[in-house]
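With one protein chain removed, the remaining protein chains of the complex are shown where they sit.
Chain lettering (A and B) follows the sequence in which the chains are written, and residue indices restart at 1 in each chain.
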Amino acid sequence: MKVEMRHIYKSFGPVRALQDVSLTVQAGTIHGLLGENGAGKTTLMKILSGYLRPDRGEILLDGQAVRFRSPAEGLRHGIGMLHQDPMDFPALSVLDNFMMGHEGGLWLDRRGARRALKELADAFGFDLDPDARVDSLTVGERQQLELLRLLWRGVRVLILDEPTTGISAPQKARLFATLRRLAEEGKAVIFVTHKLEEAEELCHRVTVLRQGRLAGEVTPPYSPARLIELMFGRPVPMPERERIPLGEPVLEVQDLVVGDHRLRLSQVRLTVRAGEIIGLAGMEGSGQQLLMRACAGLIRPWEGTIRVSGRDLTGKPYSAFLEAGVLYVPANRLEEGLIPGLTLTEHFQLVYPNGRHLIDWEQARAEAQRRIREFHIRGRPETPVEALSGGNQQRTLLALIRTPARLLLLEHPTRGLDVESSLWVWERLKERARQGTALMVVSSDLQELMQYCHRIVVFFSGRVSEPIDAEQLTLDRLGHMIAGRGW
Amino acid sequence: MKEILLPRVRTSRWLAVGWQGLSILMALLFTTLVLLLTGAPPLEAYRQVVEGAFGSLKRATDILVAWVPLMLVTSGLLLTFTAGLWNIGVEGQIVLGAIATTGVVRALQHTDLPPPIILVLALLAGMAGGAAWAGLVGLLKVYGGVHEIFGGLGLNFVATTLILWLIFGPWKRPGIGSMSGTEPFPERLMLPTLPGLRLSPWALGMALLSVALVYVLLRNTYFGLRLKAIGKNLRAAHLLGVPTTRYLFLALLGCGAMAGLAGSIQVTAVYHRLIPPISSGYGYLGLLVAMLANYRVTWSVPVAFFFAALNIGSIQLPITLKLDSTLSGVMQGALVLFVLLMQGVRARWQAKTTVESEDGA
Partner (left out) sequence: MAPEWIMGLAGVLAAAAPLLIAVIGETFSERAGVVNLSVNGAMLLAAMAGFAVAVRTGSLELGFLTGILVGAGMALVVAFASLTLRQSQVAVGLVLALLGRDLAYFLGNPFMGVPGPRVGALPVPVLQDLPLLGPLLFRQSPLVYIAGLSVILAWIWIFRTRPGLVLRCVGERPPAAFVRGVPVTRVRYAYAVLGGAMVGFAGAAYTLDLKGGWQGPISGIDGVGWIVLAITIFGGWHPVRGAFGALLFALLQWLSLVLQPQLPGVPSQVLNVAPFPLMIFALLLTNLGSTEWVQTLLARLPESGRRLAMRILRSLQVSPPAALGMAFEEE
């Protein structure tokens, strides 16, 4: 089935996710969709599969215009999407997950489903235990299950969103073989990824998105340099990086092993000195957040040690890290960073109490006003934080960072901010560094990292590079490493 | 990450009052329907309730007598509600306060200690008893993973069991174990009341003090601010450095202490002994008051008064109209229900009209 998306526009409030994106996928091909975080790939595919509705534009299947109101409707037309986070039911069995959504009568035909599952699994070389609970499966196996389920439902256009995150190498090989076979059988496969080599290896055609727009479309033979350029744009000339004399080691991470159900980081070694800014680069889900949270004291590492200013804090509770001057600023501003319902004044009083027991609200308001001015927050002392825009929430988060801090861990500090705000944020962070604070910053903006960080650690699929001196990095090379090449 | 877009709500004072008025109207309608079901004349019933509450000085002061424990309980609950907890166990905390107080009085009544000292000790014991009982809820929650609703309920039942055992067992009146309770306290150990009335100025003073205390705590202290932070976003509060477990416990202990004090007052000022229904449902009623007052101290004072008036006013109903006195409970529950429902309707209605106006703009 031939799929055409024409002039798609999509906004979420003030955020323009997609602007005038068009895409054509031929039956029997594997079409790659490449781009960095926030480029709009997932949004575009969610529109195609029926999960979201476009603001403007149309979708044609085999020349017929269609409009989906739900993913179920999309599937009925033959379009199925394998989400990055599988939309399955963890507490239920493989078989139940397989059957769920399939049409049929009142009674569950377990035997028939079992047979179908086995047939399909065998055909593709997957090994799934129908009675196992889905939450006991690996990510790769959950993907396989979802794939089989979509095939059973007669999918003709298969969309895979970052399918190789967190699966093993043999699973990946099997997946690629499967996809090639599906293409041969006449299905259209759309492969969304940020990993260059996979796009190169697998796809008949690659479309690159950048910041919500179509950056370009290429056919083999692929030139990685060209792909990088399309993905990240031309590099901007760098201003001089500040040379600050570095102080004592603030953070020493030795042989750290930490992980969650998806990812595992091994043998991480890192030393950060006072005044240093370390950037953690990589696609989302590559492990940066894990490391950050471990260094913040929120996750207990499985092995290894974490030392802050010489003191061993491994395994200690969060409060110990706070006391040691390790401050963590999460990316989820309203869910984890700020308290909806509380005003700016109240937030400041929580973090910078003026006294022990009684609150002098007059004084508090004046102080809040001072901080608001200092941090250029567009809001008043009595504004509840949920009424602030994203950028101002970020400024508030920065304003809530206690001084003095030994180590600052920031997740995506400039996410969703305009250029002016981003510059301002970095000025503040540089100032902190000058005062002797060590900083670790996670960001998906490579230029930003290149511009401000002294050293950069690259994450890819759970692999952690040695810290690389930013002077010795080029945007090109960084882009490559994030996409999995040049390690 | 989806951005949370909140509608810019611009409502006038009058509109807000209008919505509240609508809720009250609906509650009144509901209660009228209920009355009609029993075949009783609704207007007459309402008149009886008002008469029963304000008909005489004695009755009017009885409202204050009921208001005191209710206000104490509600003040305490405002602490736990602010911390984001559903302290259903407050009913049991009242009982434990009453038990502790009775225990101290019984233990010291034959000694030479001056009565005021005994009473003070008894009241302190009541606060401690209630606080300890609330502390158990906290322990169950933090170390047992039992939600405070169920922990509280379970402990409420245990409290009932305990009080029954004491009244029919070790503390029973010589010869009779009956629902009329334990041996009444000697007169010198009753909290003094105003002449001819059942109202104790000391009790009234304690209730007023507790309201003021909670008001100040919640509005003007770091303690209150931290409670509020925990109640609204536990995770973020934790990340910002608030010691969440400690404050959850403090909220519970504070509420338990006040509930315990309410129980103490019931024992020493009102009934002068321990009876099975010592808590009189003030715990559950306090929850309703707090909900209706939208968890604000200022509103809870008149709401508690209103609810107490309804209770007192309904006492005569079984005699005058052959109606059960639970009519007050029906009115109180209906009021809270309709306020909650109207709140939701209003929010949906406003969200819809805001979106529409934004689209049109």
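Just so it is clear, a residue touches a chain if its C-beta (ideal position, glycine included) is under 8 Å from a C-beta of that chain, and two chains touch if they have at least 3 such contacts.
As the structure is a prediction and not an experimental result, all values here were calculated from the model.
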item: Sole residue of A:M1, A:V66, A:L108 or A:V257 that reaches the chain not shown, by the stated touch rule; value: A:L108
item: Candidate in contact with the missing chain, chosen from B:W86, B:W202 or B:F305; value: B:W86
item: Residue among A:S22, A:S70, A:N332 or A:T474 touching the omitted chain; value: A:S70
item: For chain A, residues in touch with the removed chain; value: 51-52, 70-73, 75, 87-92, 96, 99-101, 104-108
item: Where the missing chain touches chain B, by residue; value: 34, 37-38, 86, 88, 140, 143-146, 149-151, 153-155, 157-158, 160-161, 164-165, 168-169, 177, 284, 287-288, 291, 322-324, 326-327, 329-330, 332-334, 336-337, 340-341, 343-345, 347-348
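Everything below uses one rule, namely that only the chains that are shown with their structure count from here on.
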item: Euclidean distance of C-alpha centroids - chain A vs chain B, Å; value: 48
item: Of chain A, residues touching chain B in the complex; value: 12-13, 15, 298, 318-319, 322, 328, 330-332, 334-342, 346-347, 349-351, 353, 355-359, 361, 386-387, 390, 400, 402
item: Of chain B, residues touching chain A in the complex; value: 1-6, 220-223, 225-226, 228-229, 232-233, 235-243
